[in-house]
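Before I ask anything, here is the structure I am working with.
The other protein chains are all here in position, but one chain of the complex has been omitted.
Let's turn to chain A:
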Amino acid sequence: METLGFLMDGFAVALTPYNLMFALFGAFVGTLIGCLPGLGPANGVAILIPLAFTLGLPPETAMILLTAVYAGAMYGGRISSILLNIPGDEPAMMTCLDGYPMAQKGRAADALAVSAIASFAGGLIGTIGLIMLAPVLAKFALTFGPAEYFALFLLAFATLGGITGKNPMKTVVAATLGIMISTVGIDISTGTQRYTFGVLELYEGIDFILAIVGLFAISELLFFVESRMGRGRDKMNVGKLTLTMKELVMTIPTQLRGGVLGFISGVLPGAGASLGSFISYTLEKQVVGKKGKFGEGDIRGVVAPEAGNNGASSGALVPMLTLGVPGSGTTAVLLAMLISLNITPGPLMFTQNADIVWGVIAALLIGNVLLLVLNIPLVGFFVKLLSVPPMYLLPIVTMVAFVGIYSISHSTFDLYFMVAFGVAGYFLRKLDIPLVPIILGLLLGPEMEKNLGHALVLSDGDWSVLWASPLAMGLWIVASLGLILPYLIGPLLRRRMNAAMKESPVSD
């Protein structure tokens, strides 16, 4: 088992006290970010990126910190779902369905505990899946030529909106904006400058870290200023833990099913964690049938979506690490971080940056244990944090964002740019235009253009090369399915998902 050896090396990286400290810190902050309504995992990771630069972290530590935040946010999302019936992030929507009724029945502590355990199981299953699948897929990726990569990026764009996406047109607008921004700078396949207007700072294009921090973190601050949410929420009572061992054992099959389903939907492009939790919940309902009391506080209704969304969060790392194509918004942000650390995801990363890849994977496993430990005894603490007024939180976020971005390049020009992106992000969110497709456009647009160019150079200008190989053809077919399916089954899925939702969450 070659993989096991790598994993052991990964543990050696992740278990150094320094890295462990950052994993713990990331897990804690991630949970906190996850449980604050409105702040999803993508925002969470985006907010922590400048911190990694401020502290001058080495690449593996920076990635461990961010993946811990990512996993933590997935855990934290359930807290406000259960207590407030407001999902902390989109994937935690389904947890509201049975979590909140449980809390109303006075079993909030039980719901929180069992969902933490389910998150752990889902995360564990997902990470094991990642360990098994990623190296295989990475080797397979070596057979990808420009035409296949082009089809793959096309697939990524086609499934951007996701099967559950709301407004496909706005997704297209957002992705186009991202691609437009990405054309600024030197065009590597011709060596000419595009849209730089003789401004030296624009010659290398627009740094997507700037765009991400501006769009997510700064716009968040602007929203806060607007709403002047000075007051925190009222304190909540969690109640006593009455969960029995028997109940816990009963949910084990649910945890397994949820984790596996979640992982699969995480790996699939465009599906992501929201679908993972939804499918797990629906399947659980089918399997248990009439015996369950779903919607009225069935414990399995909390377990299934939580196992599902945490499995999916690990699954979404698979295409990001092996092919450089992110399966979700948060993994897109992680991809941006990898690229700006000078690490190219893909088959090569598994050989040349093995310490980082396996360090991150090992950190995911360790992070899961840490999160479980953090979440069971400390759940009361996180609940208290829910009542901290955001006015103490957001100034810190802003300060970290400015210091971090400045410490990357020492350029005030970049700061102006970040603020400009923040203002743009604020208006885009007002217009309900999703931000994640912008980031994906920014990240993937140039890659897609480059591969198109390369494919045509290799074939001497013959366009049919783009779908000549069976692999490329297959990707084209999946891409077209990705475009059509949302129109066929999207409305159906959405109706079901929203059926029980009273408050619609802010999309990540």
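Here, a contact is a pair of C-beta atoms (placed from the backbone, for glycine too) under 8 Å apart; a residue touches a chain by one contact, two chains touch by 3 or more; residues count from 1.
Just so we're on the same page, contacts and distances are computed from a predicted model.
One chain of the assembly is not displayed; among "Phosphoribosylformylglycinamidine synthase subunit PurS", "Aspartyl/glutamyl-tRNA(Asn/Gln) amidotransferase subunit B", "C4-dicarboxylate ABC transporter substrate-binding protein" or "Simple sugar transport system permease protein", its UniProt protein name is "C4-dicarboxylate ABC transporter substrate-binding protein".
Here one chain is not drawn; of A:Gly44, A:Pro135 or A:Gly346, the residue touching it is A:Gly346. Checked against the full complex, the one of A:Thr143, A:Asn167, A:Thr244 or A:Ser387 touching the unshown chain is A:Thr143. In the full complex, the hidden chain is touched by chain A at residues 56, 142-146, 186-191, 193, 198, 200-201, 203-204, 340-342, 344, 346-348, 351-352, 408-411, 450, 453-454, 457-458, 460.
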